[in-house]
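Here the complex is missing a single protein chain, while all its other protein chains stay put.
Chain lettering (A, B and C) follows the sequence in which the chains are written, and residue indices restart at 1 in each chain.
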């Protein structure tokens, strides 16, 4: 177990577009050797650093666990910049350094009606969430996306739980998507709402959840250098004004525990920064 | 023609070990698209910068032309460090930036008995030299090597001209090789001796050639950043004490024109350096 | 080479590999990735008297072969460190070095006083790359006289703990600062801290760090760091700990070749969290290849004409 949780160099086993349309939209599924992880929880993530980063790209990139079998770990990658471009271009046999599973995953409450809200690649952690949930009948998924639906693993996921998707194509669609979200969330008073996607999406969900009396968890994608709590680059202000590391105390947080998502204005931080650059 | 001589991004067409044993010894043959070169002379070189260098490896790497057809340029690469390792690992379709043909090649005197002396990967420029020479019967090759002969394109070259090889395996072999070189060179009074290989090898050849009354050309492998005469990083002192760019005034020089190979001690350079680092 | 240990003015290390301040948390974050006891030393994140929040986000940015940070010295405060972190570190095996951060000389001295009493602390590292509030914000480390004053103040309160002063490379003449600090009683010097740098995004027209300016680290700065260490080793008689961009065993030995007694590894801990543990393992075979049989025989033997 200590070993399983360490840092290992592994090989890529397979790469492919996500769905028939994925590759064209920079949405790629990557399978790598499982170095012995068995206890991962949906919402946890790994740091991946392809050997081809050399010294040029300093940091590993954080990716949510998308699938775990005894033989392989799967990731769902959206090309967003230099690092994900290289990750998404890896071929079977190429090697990468990997550590995890990291952070805290989503709450699982088998008997609570649970609403899963995903924006774009934020869909990733919900695949293993659904797979591991003992009562899929208690789950419902709403998925917003811009590239075509066929570029996402939506169909597989919709096969086991109640699910609907919303295609954002033109300006104005966002408002209609928000209205849809509000309507769905309204039905989850005392229920669980789990959200993963871009920050503005998470903010909106947290606000609506609060209004509806739902308990909300959000998964943050703060910039990360180390993934292990050491660099203090990924911090988020909690409800008490303390800066906590997203990589170890998150990436999944209860919305009410974070200043930015709790609806309260925080107190200005005590003892601010230093201009020295450390 | 101006176009042909420019800088172009081209694709790798083929890569393979040199001979049956090459790959194992880091001796690789790389074929890339010919962007329109038609006038290259043996001994000229190209600068190659694979796209995968990213920003990490700053400089392109200089490689002698090993073969030129209207469709392809061929290079013969020995893995020596970070850059040649990446070059030698390129696959068909991978892209690189390339400029040339650069510098001055070997003298061709059809009717002069000409001795070709190659050390290791220094064999590269002699393949096109032999191929283009109008009187191959006037050519003779002596080739010294450490990896097995089957890792070099020696057999193909020996098929058309008189050629012998010498395998340096143990300490002491070097002396026997030197003796062989001296013996061969002795037969070239007023003839042409062309040498390519490590610097100590070139020095020895220049000394022996002078003693024998032969005219000697050496091909230098000074470290190069630009390949076009601009950075002044590759300079060599000529017989008059002037520092000249190996990339444009060489890489092939008459030994007598260079201070280090002419047998004369040069005058100390006038107006030495500046500590500012430019 | 049998004996990897080094002794620096009373600071004994089982090997010359120390993790750099701010890049290894309080050490415990890495126990999942290796055995902390195998490290030569651990410099913990800069400690101040009171807990600190640091700068607003974003406060890290990736750059070519390096990174910028403007964490702003977020830390739990010296008391919490002593109570909740130090006891769990393997300080009998591995030197735990406290990195001190303050805005005034008196604060530095007070911090030293607190830590001098702690058995688990092997040495104090004084971070003088931070602004002197009383002197209008100029960095302590950018003025030899101010750097000397801080050194003296800390030294007075440090008891038997060796005092290590960590130099900034953002100066015209680093050797001058080094000499001033040596004369003021420093036992050891460590260098370099980060280079002052900046990164911006032309699309948003915003700086990539909320603080605008941050500290550059990683392989990109290694040539500058190596030059600084070489200049300082020639300028002082006390032992020097080199750092800046080390990301392989070869890199580590480069710093020792130019005169350092030990090294710190910083940003490389982000390349992979077991980096420092692996580095310790990679040193002996490399030393073997280089036929080095003792540090004395290698340290500072750069051949210059």
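By our rule, contacts are C-beta pairs under 8 Å (C-beta built on N, C-alpha and C of every residue); 3 or more make two chains touch, one makes a residue touch a chain.
Just so it is clear, the structure is predicted and the values come from calculations on it, not from any experiment.
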Hidden-chain contact residue, picked from the options C:102, C:178, C:191 or C:226: C:226
Residue in contact with the excluded chain [from C:72, C:197, C:239 or C:273]: C:197
Absent chain, residues of subunit A that touch it: 55-56
Touching residues on subunit C - with respect to the absent chain: 63-66, 68, 142, 170-173, 195-200, 202-207, 210, 212-213, 216, 219-224, 226-227, 230, 245, 250, 253-254, 257-258, 290, 301-305
Touch list for subunit B against the chain that is not drawn: 2, 5-7, 49, 55-60, 97, 99, 222-223, 225-236, 241-243, 248, 269-278
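We adopt the following convention: only the chains that are shown with their structure count from here on.
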Chains touching both subunit B and subunit C: A
Subunit B and subunit C: spacing of chain centres that average the CA atoms, whole Å: 46
Subunit A-subunit C separation of Cα centroids, rounded to whole Å: 35
Two or more partner chains touched - positions in subunit A: 55-56
Multi-chain contact residues (two or more partners), subunit C: 64-65
